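As you look at this complex, bear in mind that one protein chain is not there, while each of the others sits in place.
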Amino acid sequence: MVGIIGAGSLLASFLLTVMCLNQVGASGPIQSTLYHFMSIDRLSLDFGFLVDQLSVWMMMIITGVGFLIHVYSIGYMHDDEGFYKFFAYLNLFVFSMLLLVMGDNFLMLFFGWEGVGLCSYLLIGFWYTNRDYGTAARKAFIMNRVGDLGLLLGMFFIIKTFGSLAYKDVFAQLAGADPAMVTVICLLLFVGAMGKSAQIPLYTWLPDAMAGPTPVSALIHAATMVTAGVYLVTRCNGLFSMSPDAMHVVAIVGLVTAVFTAIIGLRQNDIKKVLAYSTVSQLGLMFLSLGMGAYVSAMFHVTTHAFFKALLFLSAGSVIHGMGGEQDIRNMGGLRKYMPVTFWVFLIGTFAISGFPLLSGFFSKDEIFANTYAHGGAIWWAMASVSAVLTAVYMCRLLYVTFFGEFRGTEEQRHHIHESPSVMTIPLMVLAVLSVVGGLLNTPHFMHLPGSQWMAHWLAGNGVNGTPIVPMAEVHLSASTEWSLMSFTTALALLVIVALYFVYGKVANLPVSDQKQTGFTKVVANKFYVDELYNSLFVKPTEALSKFLYQYADIQGVDGVVNGVGTGVSKLGAIFRRLQNGNIEYYLIGMVVGAALLFLTIFI
Amino acid sequence: MSFLLIIVPLIASALLLLARPSGVRQIALAVGVVNFAISIFAAYSALYDGTVNHETNIAWIEQAGIRFSVGMDGIGILMILLTNLLTPLIILSSQSQRIDNEPRYYGLVLMMVAALNGVFLSTDGMLFYIFYELALIPIYFICAIWGGENRIRVTLKFFIYTFVGSLFMLVSLLYLYLKTPGTHSFAWTDLVNVQLSTVEAIWVMLGFFFAFAVKMPVFPFHTWQPDTYVTSPTGGTMLLSGIMLKMGVYGAIRWMIPMTPEAWHTLTPYFMALAVTGIVYASIIAVKQSDFKRLIAYSSIAHVGLIAAGVMAWNKMGLQGSLIQMLNHGINVVGLFFVVDLIERRLGTRTLRQMGGIAKVAPRFAVLFMIIMLGAVAVPLTNGFPGEFLLLNGVWQYNNWLGAIAGLTIIFGAVYMLRAYGMAMFGETNAETAEFTDLDGRETAVLGIVAALVLVLGFFPNIILQLTDGTVNRILGSVQF
Amino acid sequence: MTLAIFTVLAVISVITALLVVFSKNPVHSVLYLIVTFFIIAAQYILLNAQFLAVVHLIVYAGAIMVLFLFVLMLLNLNQDTEPQKSSAWKLSAAVASGLLFITLIGALKGSSVAIAASPNPEVGLVKNLGNVLFNDFVVPFEIAGILFLAAMVGAVLVGKKDMAV
Amino acid sequence: MLEIIKTVPIEYYLLYSTVLFCIGVFGVLTRRNAIIVLMCVELMLNAVNLLLAAFSTYLGDAQGQIMVFFIMVVAAAEAAVGLGILVMIYRNTKSTDISLLDRLRN
Partner (left out) sequence: MFAGLFGKRDLLLPVTLLGLAAALGVSAMSLSTGDAGWGTQYTSMFSFDKYAQSFTAITLTSVLLLAGMSSWGFRTLNSSLGDHYALILFSLCGAVCMFSFTNLVMLFIGIEILSIPLYVLAGSRRDDLASNEAALKYFLMGAFATGILLFGMTLVYGSTGTFNTAAIGAAVERGVASPGMLKMGILLLVVGLSFKVSAVPFHFWAPDVYQGSPNTVTAFMATAVKTAGFAAFYRLFSTSFLGVNEFWSVGIAAIAGLTMTLSNFTAIFQTEFKRMMAYSSISHAGYLMMAILVAGQPGSAGAILLYMLTYSIATICAFSAYIVVAEPNGDGSFAAFNGLSKKQPLVALVMALSMLSLAGIPPLAGFFGKYFLFSTVMQQYPWLVVIAVINSAVSVYYYLKVIIAMYFTKEENTYEVLIPSSIRWVMVAGVVIITLLTVLPGNIFGLI
């Protein structure tokens, strides 16, 4: 019942979104104001919505993928005692996420922004009896808050510069804005995006966020929430385009994240952790794309990524479900036989993300690479390609180790393994189809396929003052260059897929246990010790400082001074007290001396 | 009507203290509700263009220029609403447990309410001061009679500290009074017109500041506060943190800066620095607190530091933010202290480490607590957010870097509140917490009202902002630097 | 001549006054004090305040000092029993009173009074004093009665034995 | 015009009575016997009386001498009460040593 309501509401929103899509397509953006949220003098902050091409696109992903994940969850969570709570949180999340993309001003975006962070917190900590999960949830929330602070400050600068937070006001005044100020705003907004989209240096929460139930990882930490940062930058493309410096920063952060986390992904053995690092890496690619000015490509990758990453997570969830909660791939193997549906959809997902020709990832990644080559040059392109290769490597490793070879789990687990019920597999199949065909939404123009660059045209739409909502990137590359770039990366991907099969698929070339790792492998397996670094850089000092301030600064220092005043008064009192020693002779002499001193005032 | 707000609880208090009738609880609650109704009606029938409504102005001590003049403008109405909204909640929350000598307890609570209403309604400087001090007596008795360990030492420190603070305000007020032209007068309108030299203004402002800084409290005058909050009975803590500390903020808005604008430029940087230091300082301390109540106490210091910084910034954003945040902080902190009280009553401990897993056995409690906690963390669409947004913006307008540092509060706020919530509610139950019973009706009512307010005011902050808009404009306009 | 008499009397009285302070035997002190009072009486006469001198002799030498002597004898304190204070104490007392003396003298040095143009030599005589006393000062005079009454009641109260107890 | 006014400056009287007064003060400070202390007080009063009489004569004004009478009155009353108190104490403690009185102290 709960599941039906939960999933049904999503279905309804999906249908409504489709209607919006039609309306937007037919008659342009819809804007409506619900009520004044706050108004301070001229600054009016409204609870208002703007549904234009960009937001409706995001809404499609959110409600569409969200609906599938809801359906899937009915099966996945069916025997959890917090079943109703789960759907409550999940729907709250969808609400927040829609708020984020539908808002017509930055404040609304911020509402959604924090709202999804909150839901993320709630859902990561869903199994709250486990303290570690709670800690992971907290970590996610707090790292997000770091980003939120940046976003908030960015908003303050926007208010100062443009006198409004509404998109239409802000973007209408872009021409007259001070470029330096715009750079500051962009950087601060990007800090927000880094937090939400788990970019270096604020990425460590995302792998930990895998503590949540797998549908949550699929919906929040792969398909939707983490792409909010991409949405933000895309939404503010007008601002970012004015600031090459900021763009540069975005690109560098994106690229570094993409490569760095892909490397970490190579040596992870938790099925969800691999996917998590993969997500971070893909997000890095999106930011790289944004930094190159290819907003559409980024959105395109957001879309296809939503399909195949949701697919991967959900099928990983299916595996975990089938294995009775096991997540370590070293204890899996040969699952192909036991869970055929899951195997096939996982395979599709893996190939899609690896850039297997004509699958969705192939198109979206290719666009990013093309843009990178066009705007950044060969070195940038090469680096991006490295990340693509790494992606293929760890994904294939995951696929082969999990589904090929012999089963390595316990007998009990072997007994337990079963294919998931259809309420779970059907959404998987739908997503698999989407992962396959998703690329057709925005095929490159040089392929001259029908509907070429459809998405880019859609998103360009009609924004304020006739400027496009999301401008199309201009790629001045010859078709042959593009063809060759594409062929090169595709070849590499195929090579990897095949090669890895021989490394992991055929031979039982298992990842060694944690203790036996040495050298660089060990460093990678331990995620470059970034968590430990942060721990000793921020967490420990803060905690130590907290104790220090409490014990020494507060109790002994500040309060010590206060008490010291009291003690001083007492001490002085103790001295004065001795004057009154009961002996009248002292009193008399005191009087006389006092009088004599008083008489001295005559002589002043 | 203003007069009623003071006199009704005062008479009821005298009745309870001296006559000790039966049905004390009902009387106290009824008085609280009646007062709330009066204040709602007053708010309803008031004008919000910055003028003073419902004035009563009668001669009192002519020889000293003191008049019994009360009235409410927008800010006053907000404070009155805060006070009289929280009063029934506080009374109701106290009623879910047995208290020794109830007539005395509720009598003192009502006396406190009368004094607080007086503070917020006074338009005469000396009357303000008198109520300001009068409020101290009942709360001191409440905390010292029904307090926990060390209550005598702690409350004595509290009393003397705050008393010393307000004495300096008295000196400042006197100084201003003697500067009023002609027959001296304590009327706000007369005092505010006094022209001071910068040096004089600095001293006068320091006098005010010391009083209000101790009351709020602002770092480094805060050390009485955690101990007092911890040791006080929950009703007392609620009164202290929910309403009484607002007296300091209110005083700064209404009295300190309008009286001494000449010193604002000179002193505000220091005050700001203190307030912002306090935010970070208290937040960091709160991070590792093991005593839940003390943690909230420190969080309160951090929050109030932000409110104070918003006031000092003296711009529209900051002031509006501080006003709305006063209301919302009051609501949240009352909720939080009630939560602590509920836990302590059931488990007999406030130590976070000894809790855990309560969410499992008391889901209703967990949800309400979560909502209130989110309000305290200032998640958007809870009541904590609008205030914090405006405050941070106000401070940021004053100085970008200070604004950014103050902004750390949203990070640290999340850190310590989530930690507390996690330690208390999450994890496996232990022997004690397994026995934790979920809320009964009265407790649900209190927490439910608080949680509802958290959400309603989170969605519709403009209701509150409109109350004070006109008055803030007028005050900002009337104070020339 | 008058100056000489004044000086001689003054020096003697200062010496006897010092002896009052320094004698070990209380009785001697009393006797020295009586001598001092006599000299002061002589000074009164020198000042043409004969009535005052007489009253002074009667009240002080005749009444008060006898009372002192009587109490001394009554309490049997007429030996050198009084323990002496330490010399350090005496020194500090001397410093204190010396300081007082110096400040007093410093302030009073060079003072003069507005000497009446034609001073009435009769001022110290009984008739004149009586006039002033019973005209201008009759109220204090009456009230002095209360004072005595109070002193009497008081002396009786402290002096008598408690009968009831 | 009296002989004395012409020959002895008032300053001399001031000096004279100040000396006597301070001797009295010194006596009060140094003696331990309460009776002697009381006597020293009487000495102080007499110094004052002398000065008053001198002023009275020099100013040609009788008030000063009237004041002296009142001072005598008071001195007598004080002496009576004071000695009464002394006797009372002596009855209880068998001593008139003021140094021994330190029962009342902080």
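Per-chain numbering from 1; labels A, B, C and D assigned in written order.
Following the convention adopted for this analysis, a contact is a pair of C-beta atoms (placed from the backbone, for glycine too) under 8 Å apart; a residue touches a chain by one contact, two chains touch by 3 or more.
Source: prediction; values computed, not measured.
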| item | value |
| --- | --- |
| Contact set of the excluded chain (shown chains only) | A, B, C, D |
| Hidden partner chain, touching residue among B:15, B:30 or B:134 | B:134 |
| Chain not shown, touching residues in chain D | 10, 14, 21, 24-25, 28, 34, 37-38, 41, 44-45, 47-48, 51-52, 55, 59, 61, 63-64, 66-67, 70-71, 74, 77-78, 81-82, 84-86, 88-89, 92-93, 98, 101, 103-106 |
| Residues in chain B touching the chain absent from view | 60-64, 66, 126, 129-134, 136-137, 141, 144-145, 151-152, 155-156, 159-160, 163-164, 167-168, 170-171, 174-175, 177-178 |
| Residue ranges of chain C at the interface with the undisplayed chain | 104, 107-114, 136-140, 143-144, 146-147, 149-151, 153-158, 162-165 |
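Heads up, the rule we're going with is that only the chains that are shown with their structure count from here on.
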| item | value |
| --- | --- |
| Longest centre-to-centre distance from chain A, chain (CA-based) | C |
| Identity of the most central chain, Cα criterion | B |
| Centre-to-centre distance between chain B and chain A (centres being mean Cα positions), rounded to whole Å | 38 |
| Centre-of-Cα separation between chain D and chain C, whole angstrom | 5 |
| For chain B, residues that touch 2 or more chains besides their own | none |
| Of all residues in chain C, the ones touching two or more other chains | 85, 89, 93, 96-97, 100, 104 |
| Contact set on chain C toward chain D in their complex | 1-3, 6, 10, 13-14, 17-18, 20-21, 26, 29-30, 33, 36-37, 40, 43-44, 46-49, 51-52, 55-56, 59-60, 63-64, 67-68, 71-72, 74-75, 77, 82-85, 89-90, 93-94, 96-98, 100-101, 104-105, 108-116, 118-121, 123-124, 128-129, 131-133, 136-137, 140, 144, 147-148, 150-152, 154-155, 158-159 |
| Parts of chain C lying in touch with chain A, wherever the complex brings them together | 85, 89, 92-93, 96-97, 99-100, 103-104, 106-107 |
| Residues of chain D defined as touching chain C within the complex | 1-5, 7-12, 14-16, 18-27, 29-33, 35-36, 38-40, 42-43, 46, 49-50, 53-63, 65-66, 68-70, 72-81, 83-88, 90, 96-97, 99 |
